[in-house]
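For reference, the structure discussed in these notes is given below.
Every protein chain of the complex appears in place save one, which is left out.
By written order: A, B and C. Residues from 1 in each chain.
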Amino acid sequence: MAHTIRIQAEPFDVAAETANLTAERADIGAIVAFTGLCRDEGGRLVALELEHYPGMAEAEIDRITEQAEKRWPLLGLTVIHRFGRISPGEEIVLVLAASAHRTAAFEAASFMMDYLKTQAPFWKREHLKDGTVGAWVEAKEADDRAMERWA
Amino acid sequence: MAHTIRIQAEPFDVAAETANLTAERADIGAIVAFTGLCRDEGGRLVALELEHYPGMAEAEIDRITEQAEKRWPLLGLTVIHRFGRISPGEEIVLVLAASAHRTAAFEAASFMMDYLKTQAPFWKREHLKDGTVGAWVEAKEADDRAMERWA
Amino acid sequence: MKLVYFAWVRERVGKTDEDVEVPEGIGTVADLVRWLKGRGEEYEYAFENEGIVRAAIDHVHVKPGASIAGAREIAFFPPMTGG
Partner (left out) sequence: MKLVYFAWVRERVGKTDEDVEVPEGIGTVADLVRWLKGRGEEYEYAFENEGIVRAAIDHVHVKPGASIAGAREIAFFPPMTGG
């Protein structure tokens, strides 16, 4: 199955990515698109800064993608993860999963997100409204637990 | 919470619907968009024809939406369901669920689809490649089981 | 009382809707189906497997035992296949 993985600073276009997945085919019955956005945390943040490990980020997402492809009968899978400075309201991550039926598409997209959160080498730090650089975002135990349900 | 429900013959624009949900706000962290598409079933179909019960379709989707809003902390919910003749590759249904975090968005979108499949008054019939009108699509037991997991 | 039909129930009955005068003693959806089946073979055919046909009263799903008292519109249709 064809998949697309991109790590980039630029915004992405969900509609264009979806069109790439579905072009010239009529066997896809379900597409789940997950978009992760930067929140302002009640006005506290002016931006999130995303650091990543170039080379490993692509390799790790590729491995996660291969696992998803083995587990579900997917007809398309796209992952785009941004890095750099991202303002509230802007997109951070996109996962698109396409399949003949909805269950595979929902599960694969959810699986991809749980693994991206806990396995892909990205780190977020907060930039605060008062102009200072805030803390690195701490990993959440809930994310580890979410990943464990796929074991 | 604001929600949008539309029953229409016309195609929809996922990007525009998403932009409507997110406009002027920075508290949304996760958007799950489910798009259901018409498959050609291995080249057997030239179209699906969707019949619906006007009035009840809106009312029933409104009730399902209210249930989802009670169950998950949603920041936006959009449901668009088409009727009429739909060709392979075209969209049939869209569910957009927005929340601060991904679990609520994934679960609410999945719940909405399971309920739409089994509770919303729509019926599909096949139009075959040989020019004849085929059978009404039969309800699947798997869809009833999928709904039961939310009970 | 208005009856409306959808999908293959509509095709079998041969009409999209009709106004009926329901006689005394027809209290539930199941009673109504039994009465309809006595009106002609097209109804007999549409409701030949009563367990399959679904009903809604005034746009709300109901079970066969539901009372039809006060209903304005009763709909009959196959299991739904939207989404």
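By definition in this document, contacts are C-beta pairs under 8 Å (C-beta built on N, C-alpha and C of every residue); 3 or more make two chains touch, one makes a residue touch a chain.
Keep in mind that this is a model prediction, so the values were computed, not measured.
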{"item": "Contact set of the excluded chain (shown chains only)", "value": "A"}
{"item": "Hidden partner chain, touching residue among A:Glu10, A:Glu24 or A:Glu138", "value": "A:Glu138"}
{"item": "Which residue of A:Phe12, A:Phe106 or A:Phe122 touches the chain not shown here", "value": "A:Phe122"}
{"item": "Residues from chain A at the interface with the omitted partner, ascending", "value": "36, 50-53, 55-56, 59-60, 81, 92-93, 113, 116-125, 136-139"}
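Simple rule for what comes next: only the chains that are shown with their structure count from here on.
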{"item": "Topology of the chain contact graph, where touching chains are joined (line, ring, star, complete, other)", "value": "line"}
{"item": "Most distant chain from chain C, judged by the mean position of its C-alpha atoms", "value": "A"}
{"item": "Whole-Å gap between the CA centroids of chain B and chain C", "value": "26"}
{"item": "Centre distance in Å when chain A and chain B are each reduced to the mean of their C-alpha atoms", "value": "23"}
{"item": "Chain centre separation in whole Å, for chain C relative to chain A (CA means)", "value": "48"}
{"item": "Chain A, residues touching no fewer than two other chains", "value": "102"}
{"item": "Touching two or more other chains - residues of chain C", "value": "83"}
